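In this view, the complex is presented without one of its protein chains, the others remaining in place.
Take a look at chain A:
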Amino acid sequence: MRKQVDILCVLSLFGAILKWLSVPLSVPFIYSLFGRENPLVFLIPIGASLIVGFLLERLDTNPKLGLRETFLLVSLTWLGVTLVGGLPYLLAGAGTVALPINALFESMSGFTTTGATVMASISFDTHSPEIMLWRQITQWLGGMGIIVLGIAILPRLSVGGSELIEAEAPGTQFDRITPRIVETARILWLLYVILTITLGILLYGSHLIGLSPEMDLYNAVAHALTTMPTGGFSPEAESIAAFSSTVQWIIIPFMFIAGVNYALTWRAFTGNPRKLYRDTEFLFYSFILLFTAGIIFVMTLGNTFEQPQDAIRHSLFQVLTVVTTAGYASHDFNTWNSMAKTLLFMMMFIGGCAGSTGGGIKVFRWIVTIKTFFKQLFTTIYPRAVQSIRVGKNIIKNKTARRVTIMIMLYIFTFLVGALIIEIESYRIGLELDTLEIMSASAACIGNIGPGFGIVGPMNNYLAFSPLSKTVMVFLMWAGRLELFTLFVIFIPKYWRN
């Protein structure tokens, strides 16, 4: 007899992860002891995560994780962590995020590294620096993956290790750097921490030598924490446009690295840089970025930007921020011409490399899809021909290729349905929006990008939408981060039956 989904086991393991959320929560808590926020704002969520976590953990003293349970565990973890992580916004009671639906939106946007905000005014006048710091920490935690972190520190989770990691970012084979999954997870997080610290030092260094007066210590930490996960929550209302061109040039290469497969970056750093230009996905990713940035440079030079150096910097920055799904802005691209905007919109569907912190469809999937397309054309001419899809040296099995194309179709379908619901809801509440605005809002949520065009542009926010629209967006961000299958599978009735 086949057994049903073991809910107690899932809840127990979820509890084990949840109680650890108290550790990152204690960072803004300690900060608040010396700052202006009421420490209770963080103390209550710390208590909640510890108590609920410990209680849930008791439900099953010897949890045995099966393949079915991994999907529920991963989906539930992301939702549960988001709910607890949203409590500080509610408790602080300041500004628009104090409303439950907005707090949920902001928290989900943070953990999924989307970077879409419902804060009406992003400034220290309304929100305390502690709350803003928590907002950045949520992105940093979500970037490399809560489950990957869990595996790195919790021995109980390492049993179902690779299945769990693949459920958190499925679709492509998880790239093991070492034979042991725990070690791989630790190396990935170590690299992530090193890169974040390096960026922080560089940013603060540029402030100390006087190249960026606005980049004080707080901002340097904040931007390091939100660049590496390709998050995009800047404590400045104007995002990166508030900083000097030096800061923008520092952030550009780090966004680029954040969009590359971290396992590949690790291999390149630890002695084999040749791996980079032998990696098809990396080459294709670099090509797309440079090619599109080149086109946007031509499109914007002479109209939006007078100086070529501005045009180069902003086109490169903006293409990177959209492709890697960071969601920063070095310039309000709403003021750009429609050619450049349309191109940027298309870039929203690319995403980073597989195994990066970037969201979206991922470059790898596009490579497989393009090759599948040519294979289909070829077999139309030669019906008897048998062809294999190769990406670099790897052979893509037909099963994987099918999964990839189905994922892209499901992605586009979900994006369209999401856009339709937002459109209808906006019409119902009398919010007048054009098609590109609606489309970009849906695409920016499912792709974990953040800002879109018009009303949801980089200098604006998602506040105006109805609660139902926001719920749909929360769902899109959640589904997008887990790359659809992991979340959708638990909504199939058969999943719950014997």
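Simple rule for what comes next: contacts are C-beta pairs under 8 Å (C-beta built on N, C-alpha and C of every residue); 3 or more make two chains touch, one makes a residue touch a chain; residues count from 1.
The rule is simple: contacts and distances are computed from a predicted model.
Engineer: If you look up the hidden chain in UniProt, what protein name do you find among "ABC transporter ATP-binding protein", "Trk system potassium uptake protein TrkA", "KipI family sensor histidine kinase inhibitor" or "Cytochrome c, class I"?
Structural biologist: The record for the missing subunit names the protein "Trk system potassium uptake protein TrkA".
Engineer: Can you work out which residue in A:L33, A:A385 or A:I424 touches the chain that's missing from view?
Structural biologist: Only one of A:L33, A:A385 or A:I424 touches the chain omitted from view, namely A:A385.
Engineer: Looking beyond the chains shown, say which of A:I395, A:L416 or A:I429 touches the absent one.
Structural biologist: Within the whole complex, the residue contacting the unshown chain is A:I395.
Engineer: In the complete complex, the non-displayed chain touches which residues of chain A?
Structural biologist: Contact residues on chain A toward the absent chain are 382, 384-388, 390, 395, 398.
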